[in-house]
Structure formats: C-alpha cells, structure tokens
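Please read the structure below before turning to the comments.
One protein chain omitted, others in place.
For reference, chains read A, B and C in written order, and residue numbers begin at 1 within each chain.
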C-alpha cells in the first residue's frame, strides 16, 4: 500500500521474456534442475534483453566492451523439472557509472519458481579495466528498466 | 579491532579445503571461468565438508534427508583461468531449525578470487517437506563452524 | 547414384529441426563451443523428435520406459561461437529390438558444423533392464526415419 516497496520478484511489464524447455542435461539426481544452471538461464535472458535493446552483447564485445559479472544471487522457491516449459523474464534494475544490475525471474505457467540478479561491470575488452557504458546504452536500455530504476549515464 | 565484525571473506581455520584444477570445460570465451560454474565448485566443497564431519551427503540421502538450496550468492573479485590450481574453502556459517548456511571462498595461491554462500533446507526425501536436521548433525558439524556461529539444534 | 551410400551427414527431409542460440555458458577459452556441450544439443533435438512423434520422453518415463545412452559419437567440422544461431537437426537412423540410433547434425546458415549419433537402449524404469519399445513406438517414429532405415518392431 501507500509507499510499500514493490515486490522485487514481481515481473514488471518492461521485462524481456525468453521461453525455455528444460533438457535432461539441466536436471540432477534429486529430480530437479541443478541450482547452478539457473545462472545460465539468467544469461540467456540477459542476451535477449540486450538484443531487444539493440545492443547485442556480441556487438558490444566487437566494439571493445565486456560485461563481466561482479555479483550473482538466486532465491530458489520451487524446483523446475525435466521438460518443464519455463519463461525467463529479465529487466534492468539499475545502471550507474560503470555498473548495472539485471534482475531475472523464472516462471512456469506464470508461477515464479526462482528469482535473482546479477551485477555487471562495463570493462574495456583490451585492458579489462572498468570503463563507462557506451554513451547510447542508457537510452537504448531505458525501455527495459522498471520506472523507479531508469538508467542514467550520470556518474 | 574492538568489536568490528569479522571480514566474511576471511577463511576461518575451521574451513574444509578442496584442491581443484580448472578444466577447459569451466572456461568461457572471455578466457575466464564461467560465473555459473563456481556454484558447482561450492558444491564440491560442501560435499567434502559433510564427509569430513562424518555426515556424507550420500548417506544423508540414504537415511531420508535432502538439503536442497534455498539461496545462493557469489561475489566475483578476480577471475580464475584454465589450468589454475585453486582451493575451495568452506565452512558452516549458521545452522538453525531446518536451515543452514555454508560459506565458501575460492583461493589461488592464497589470494581470494571469489566468495559466497548457500542456504539449505533440510527436507525429507520422501515428502520433500522441511524436517529438523538429524539430531547428531549439529554436534558433528560444530568443528567446521566459525566460533561466532556454532550450530545449534535448538529451534 | 547407382548404389552409393547416402552421405550420413546430409540432413534428410524427415529430420526434426530445433533452433538454438549459443549462450556464453557453452563457449570455452578457445572462443568456441566446448566439445561436450554438443551432446546436450543433441539431447534437445531428441526431445523434440520424440515430442513431434507424439511420444514425449517425459511421458515415456511416466509410462515406465527410459532410454539411456549406450554410445555417443560426434564429428566436429567447424566451430560454433557465442551468439551463433544454429539449428540442430535429428532423425531416426535405426530401431531394432531394444535399441535405436538417432543421428544429429548442427547447422549454421545451412552449413553443417558437426554431426554425430547416439545409440539408446529401451529399459524399464523399474528394473533398469532392457525391454522392447512400446508397441506403438515404431509406427509413431516412422515419419522421422530416413527411408532406408524405417523402424521395425520385429526382433
């Protein structure tokens, strides 16, 4: 209600959504998807988020930028299983200076199975040192950011 | 000093340490270890922590307990590379009721590359519902817990 | 022509085709897709082949059948790279008694990057011992078999 922070797991309308069918390769002997694979799923979603924004990551690399991961977090709520048809939703949560945070959620039939985020640095592919995001990045990514977290190129 | 919280990345003496040589399989096109693989490294370390405590996870499952992951977090500081000889250190950070938290750090030549933690629930393999840890678990795991976080079987 | 064996890498019209976008997770420090991941790609294609035939593997398991792999082979011709949009084509190459062979090829823009096959046994999920394929399997899979290798339920 009045002033309550939005549920961070709620997928905002700006999110990019990627369909994914769970292969046996992702499962483990517990019969669930192994907990580490969700980070690959998050990556698939970030790739499509950047592509949707007109900034495909392969192009960013070709132009000399890389986005290594500084931090990753996952909250597991319900397990995914073999052959589940899931949706991975991702949106920009924050973008400031040389860093950004992307939030992801995995849904099955609309029900959230897990959620999390990654924090990335923008680095030069040549020096592997932090550099500012390409100047147009903030504008291109704005449509994929939740309103309260619009990206800003300001320091 | 006086009362400052301990650096959570500092590996305590109670930690179990696992040697690991990085295969090409773990690397990615950036030339670094892919960020998701560290969660598998953490698992290797948890396996040896439980074995060192006399509670091998395979035996726990045979006795009807499972420890699915509820939460995972990784802070990436420096990249590991192909053929690096790393050490994965792990220790019990907290254990209460039906949950525990294991903290891990990856070191190369003593230098921390990344650190993180996982939170686990103890569940019944039959019902997949939360149950208390086996009664002897707290005592067996105590030597692998940092002093300020000794495990307790109390609710 | 006259009697020459068909090129086993040629993708027949009966093949099922699965689109796949290569994530960073699949690449290695050489800048290529790691050689082991192609077996996961083949699995994705087998899953869709069985689904297209009306025999989804998850349903086969639910009915008590499993198809563990007895043999796998891959011929690597050209490397796939990050963000490549590839197609994995798969078809039934042979099906006899308790075994079948599925052939797969990975294509990028129609060009074959690699090809291979897997041999599977049909086993009982309960006993993990070989059993005959479900009787309707041969008929359902026939449209996905190359003409010279039509499946047969005969011993």
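Convention: a residue touches a chain if its C-beta (ideal position, glycine included) is under 8 Å from a C-beta of that chain, and two chains touch if they have at least 3 such contacts.
Note that the coordinates shown come from a computational prediction; the quantities given were computed from them, not determined experimentally.
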Missing-chain contact among B:28, B:43, B:71 or B:93 belongs to B:43
Answer key for A:28, A:111 or A:136 versus the chain not shown reads A:28
Full-complex touch with the removed chain, picking from C:52, C:74, C:98 or C:142, is C:74
Subunit B positions in touch with the non-displayed chain are 21, 23-25, 40, 43-44, 47, 56-58, 82-83
Residue list for subunit C contacting the dropped chain reads 30, 32, 35-37, 39-40, 43, 66, 68-76, 79, 118
Residue positions on subunit A contacting the omitted chain are 24-25, 27-32, 34, 36, 81-82
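FYI, only the chains that are shown with their structure count from here on.
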Cα superposition of subunit A onto its copy subunit B, rotation angle rounded to the nearest 5 degrees, comes out at 180
The distance between the C-alpha centres of subunit A and subunit C, rounded to whole Å, is 31
By the touch definition above, subunit A meets two or more other chains at residues 40, 43
